[in-house]
Each structure stands twice: as structure tokens, then as C-alpha cells.
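A single protein chain has been omitted from the complex, and every remaining protein chain is retained in its original position.
Showing chain A:
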Amino acid sequence: MTNASESSTTVLQRAEVAMQDEFLRKAVRFTTDRLRNKKQTVTASFGNWEAWRERGEAIRAHTIANLDFYLGQFADNLEKQGAHVHFAHDAAEAVTAVRQVVREKGAKQIVKSKSMVSEEIHINQHLEEDGVRVIETDLGEYIIQLAHEAPSHIIIPAIHKNREQIRDLFEADSANNLSTETRDLTAFARRRLREAFLSADIGITGCNFGIAETGSMVLFTNEGNADMVMNIPKTHIVVMGMERILPTLSDLEVMAHLLPKSATGQNVITYMSMITGPKRSLDHDGPTDLHVIILDNGRSRQLGDAQFQAVLHCIRCGACLNVCPVYRQIGGHAYGAVYPGPIGAVLSPLLNGGEQYSDLPYASSLCGACYEACPVRIPLHDMLVHERQRQVQNGHGKPLEQLAMKGYRQMFAKPGCYRLAVRMARSFQGPLVRNGKIRARIGPLGGWTATRDFPALAKRSFRDLWPNLQNGGDSDE
């Protein structure tokens, strides 16, 4: 299973492939289980988690409601410190901005730290077309780069790989013999990446949060690789989504609790790196040239839309993926988009518009686990319903479904029709029923009866029984 993003398949078709991959399913279950259990433990011992979530939601809601102001303040402060700010309307503009810097510097080798936004604009692919070597330095990203795949989780990009597969990838790249011990595998990657850090001309990172008040950018990592990426090469390019702003450093304090606890169940993040402007004369290290690319790419369309603005509150912690029962079964690639899981099912159709991801909002049972997990309380399940409603409003309902809903409307809107229809259904079901169950894969029920039985209609409905029940009579069936 490799990248499905460009394919014309449906989510259900991709899911079928994924569900046949026992390795993938085991790996995804194992890791999501571990992450959510750790999260539970950490938030329970931290205490008042609901109050923290409310604070998180309030900060994000305030920021996004005043995004133009805070973005302006952020960009002003960046420039005051000597950084170059580029606003990119779409992916192409962001790529052009990066390319320009790369050309100016005559760069041949780039190190990167993990960033979903850079996946969104497919920067590696574009730079490689220009003959520039890009090396991912997050261990998970490094693994999937070797496998020529896309991340299948927001936080754990190689969640779908097991140790044997990782060992094989490393061996293929180096002709070394390696064991499947974590220690060996990480030591190998560390050696390789060290060489890359020291010889790179440019470092590219994402940005977890941009602080408007100070013009600082904050990165959270567990491997410390972002520190190297932003401090060793002379030039540092930051690519960030326009929504990743926080007004002040004290807001960051709240997020520094919410993000790692939700993402991996860690009480605190291992490395929090903050950069405020390029290297000053007395600084020991840091880039001499700092470029910040702030990407819209469909985000601003959500501003002012009461049903969807809150999607911009997302801090990309991945907690919604870890609790999602659908993600657990099908993994990230089946979503066929850069952002998988519940947030991806909501975000991908919104960012891209059009038809491309129109089936993603249906890949959810609306169980609400994502909302419950989200540290900033984004009502993802409501948004999924609203996206479905928008599609129907815009005339994109599937013909068969439209017909079924028409039938449902006619039958259930009038009690008389309902009674008649039930009576008819009861007499038609006869040949399909065995021991009170329907197993035949007929019509729209086929999706159900492939894996489970469907109960037959009862001989007498509740409304038939009611006359004997109402006076407390004892004529129970």
C-alpha cells in the first residue's frame, strides 16, 4: 500500500485494500492503543483536563476570530527582526517562494524536520525535480521517505510499519546488516542524519505555533532534529499554515500542555525549540537568513463560515486519529489525502473544494470519539454531518441514495403511509427470513448482510400491542 492520494479510487475501495493488510492493521491498532492509553493516564493525573480543554478552545477561538489582526502583528514582528515574510495564496505560490530561496542560495542539499504543511504543498517532490536533495530528519518521516510513501498519521508518519519492514528499508538503503532492535535502528538513522545536518545548505521546518506578540516560531519535537535543522544550515525556511498563530507566550503555555499530552501522552514535550528572528551578532548559532512562508491554500475560505470556522482551531495533535474506530481499521493511506483520520475527513474536502474528497465525510460512524479527544474541542462529528448536508444542498447526492431518502421521506412523514408500508414490508419479507433473521445480500442491505444478520420485522409492532398495554393490562407478548 503506497500513496493513494492521486488515485481515483473511493475511500471504501482503498479501505478494502488496507483491511486485507494484517501487518498494517496490527501496527495501527498497537500504536493507537498505546498512544490513547498513555494520553488517558497523563491527562487523568494532570487533573482538570476538561477545564484545560476549555481554555484551549477559548484561546483558539479568539485567535481565529481575530486572525487578520494577529497575522499582521506576527508578520510585522518577524520583519522587524529581519526575517523575510512571504504570504502564499496557494500551494504553487508557496513552492515558488521556497524555490526562489533555494536558487538564490544555489542549494544542493536540504534537511527537513517533519511538517504536514510541507506535505500539503509536496515540496520534496518539487525540489527533487530541480535536482535538489531533500532529507527528512524525523525518524518516522525518514522511514517513509525511504519507502517512497506519504505519512499515514499526523504525528507518527510511519505508524503502519513494523520493525522488520523498517530494518529492510534501512538495509536496502545502505547495504548494512541490521538487527530489528530499536537501539540499532535508531543508531543507524542517527549516523546517517548527522552527515546530512552537517552538509546541508538549507533547513526547512514547519511551525507548531507562531507567537504574534513576539514574532517567535515554536517547534515541538521528540528527537531534537528540528533544533539541528534550524540552527546548523545558514538558511532556514519555515512553512506554516496561516492558522498556526497564538497571540502571546502565555497562550503557548496552555498549548504546551495540551499538545504533547494529547498527541503522545507525554507530560511535556522533549524538545521545544523557539526561534525569534535570524542570528544576531552575539548569537552563537542560528541561520543568518530566515524566510517564513505563510500558507493559505483554502484555509481562509473557512473564516466567517459558522459551520466550519472552528476547523482552523486544530493544533494537529493527532488525538482524534488515535481514538477513531474507522482510522483504527483502515489506517491513514486509505483516506487518500494528506491529512488522514477524522480531522482529515473534515479538512481535506474543505481545503481542496470540489469533488476530489467528497466521500471522506461519509467515512465516519459519527461516534463522536474525535470530539471527545480533541484538546480544543472541535466538533468534528457535527462538521462531518454539515459537510454531507452541503453536498446534498449542492446537488451532489448519489442517485440511489436520493431515491432512498425520497422513499424514507414519503413513508415516515405521514403516519398513515408508515403503517401501510410496514404492513407491506412485513408480508414481503417472508421468503427472506430464516429463524427470525435475514441473511440474503439484497439491495441496499447488502453492505450490512455481508458480515452480519439483520433481524426480521416483528409480527406485531409496538403500536399494535399498545391498546393492550395502556391500562396496565397484563397481556404481554
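As a working rule, a contact is a pair of C-beta atoms (placed from the backbone, for glycine too) under 8 Å apart; a residue touches a chain by one contact, two chains touch by 3 or more; residues count from 1.
Just so it is clear, contacts and distances are computed from a predicted model.
Novice: Refer to UniProt and select, among "(Fe-S)-binding protein", "Fumarate reductase subunit C", "Alpha-ketoacid dehydrogenase subunit beta" or "ATP synthase subunit b", the name of the complex member that is left out.
Specialist: The record for the missing subunit names the protein "(Fe-S)-binding protein".
Novice: Considering the complete complex, identify which of A:Q73, A:T264 or A:S364 is in touch with the unshown chain.
Specialist: Checking the options A:Q73, A:T264 or A:S364, the one contacting the hidden chain is A:S364.
Novice: For the full complex, which residue in A:L303, A:L432 or A:L457 touches the chain that was left out?
Specialist: A:L457
Novice: Of A:A15, A:A83 or A:I159, which residue touches the hidden chain?
Specialist: Considering the complete complex, A:A15 is the one touching the chain left out.
Novice: Spell out the interface residues on chain A facing the chain that's missing from view.
Specialist: Residues 11-12, 15-16, 19, 325-326, 328-330, 362-369, 371-372, 381, 385, 388-393, 397, 401, 405-406, 408-409, 412-415, 418, 422, 437, 439, 444-448, 450-458, 460-466, 469-470, 472, 476-477 of chain A touch the chain that is not shown.
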